[in-house]
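A single protein chain has been removed from this complex, and every other one stays in its place.
== subunit A ==
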Amino acid sequence: MEGSMVTPAPALVRFSGIQKTYDGEHLVVKNLDLDIRKGEFITLLGPSGSGKTTTLMMLAGFEVPTHGEIYLADRPIKNMPPHKRDIGMVFQNYALFPHLTIEENVAFPLSVRKVNKAETQERVRAALRMIEMEALAQRRPGQLSGGQQQRVALARALVFNPQIVLMDEPLGALDKRLREQMQLEIKQLHETMGITVVYVTHDQSEALTMSDRIAVFNDGIVQQIDRPDALYEHPVNSFVAHFVGENNVLAGTVETIEQGYCRVALASGGSVMARAVNVASNGAATSLSVRPERISIIMDGATSEGPNRLPATVQSTIYLGDHTLAVLEVGGNEEFMVKLQPGGHNGLRQGENVSITFRPEDCLALDPV
């Protein structure tokens, strides 16, 4: 599944055959193998309940794997208590200590390590400067806004220069604008400090924006681990194609496969050429995946070349500022999205019959959903 081209740096963390169950009945994490390289920003992406937090908690030492072993710098850490792992963690609800001031919160990891006073003061001040909160050093967490608390939690997890920083949906409680700003700040911190970050989110756009690599989780299984662009362009299955980015689905049956391409007969009639990514053999059911921005609309009557041309009916258009989205009915799918370029096709009317076309290489034949 590995799609990266860069020569891999040595793994700092290695999950090897990890399984985890809480109730002894069903596995929350099923057979996880995952390498985390030194200095990279890796994101665990997946829907709620897919086992991301559990994975993170096993790495932090708060949950014990039911089976398998985790290696930190090639040493097994199953029996190493959390406070010896040297892993900083940012919790979803920040978990700032309410009875300590901001300064004391940030100084906490240094004071438990018995760093001397002068150095502690210096490093705390530097950390607060980094998050631009020197002025609020004497406040209590309860007196800060959500975004400010988030920053403090970040500073606290970074101030002791841990080997790895774990973040579990750290921006989930913030509003959209603040979230985007914090995404950039975290990314910048990662780049300037060169730390290893394991980031958990269920927001695919956040994952695409920030990560060096993304591991897509579903139902306790890692579906694909790849760079953001590879994940978007070359999803290995329907789940990844659907979860990462916008996606249109058409159901069909494989007729022929040759040279990496296949001809697929659509359930609603007609056929298209698609890239054969995850199809078994002739006659197998498949799900076709096409991104909205890879589709063109042809007004009825106009001609076009290319093998993939399907009739469509306009349902509605949605104005989104930088672009417009056309919602079409194609082959029984009534929510078929097409991204329109500004200025183009302004005249689409509801109920109008048009045609759509896309290149075979932009249409992926994947496992049926």
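The rule is short, and it goes like this: contacts are C-beta pairs under 8 Å (C-beta built on N, C-alpha and C of every residue); 3 or more make two chains touch, one makes a residue touch a chain; residues count from 1.
Here, contacts and distances are computed from a predicted model.
Comparing "ABC transporter permease", "Dihydrothymine dehydrogenase", "Glutathione S-transferase" or "Sarcosine oxidase subunit alpha" against the UniProt entry of the hidden chain yields the protein name "ABC transporter permease". When you scan A:T54, A:T120, A:Q149 or A:N308 for touch with the missing chain, the hit is A:Q149. Contact with the chain that does not appear here is found for just one residue of A:G51, A:P65, A:P141 or A:P360, A:P141.
If you put the hidden chain back, the residue from A:L72, A:M89 or A:I295 that touches it is A:M89. Counting over the whole complex, subunit A has residues 60-62, 81-83, 85-89, 91, 93-99, 108-109, 112-113, 140-144, 146, 149, 156-157, 160, 166, 173 touching the chain that is not drawn.
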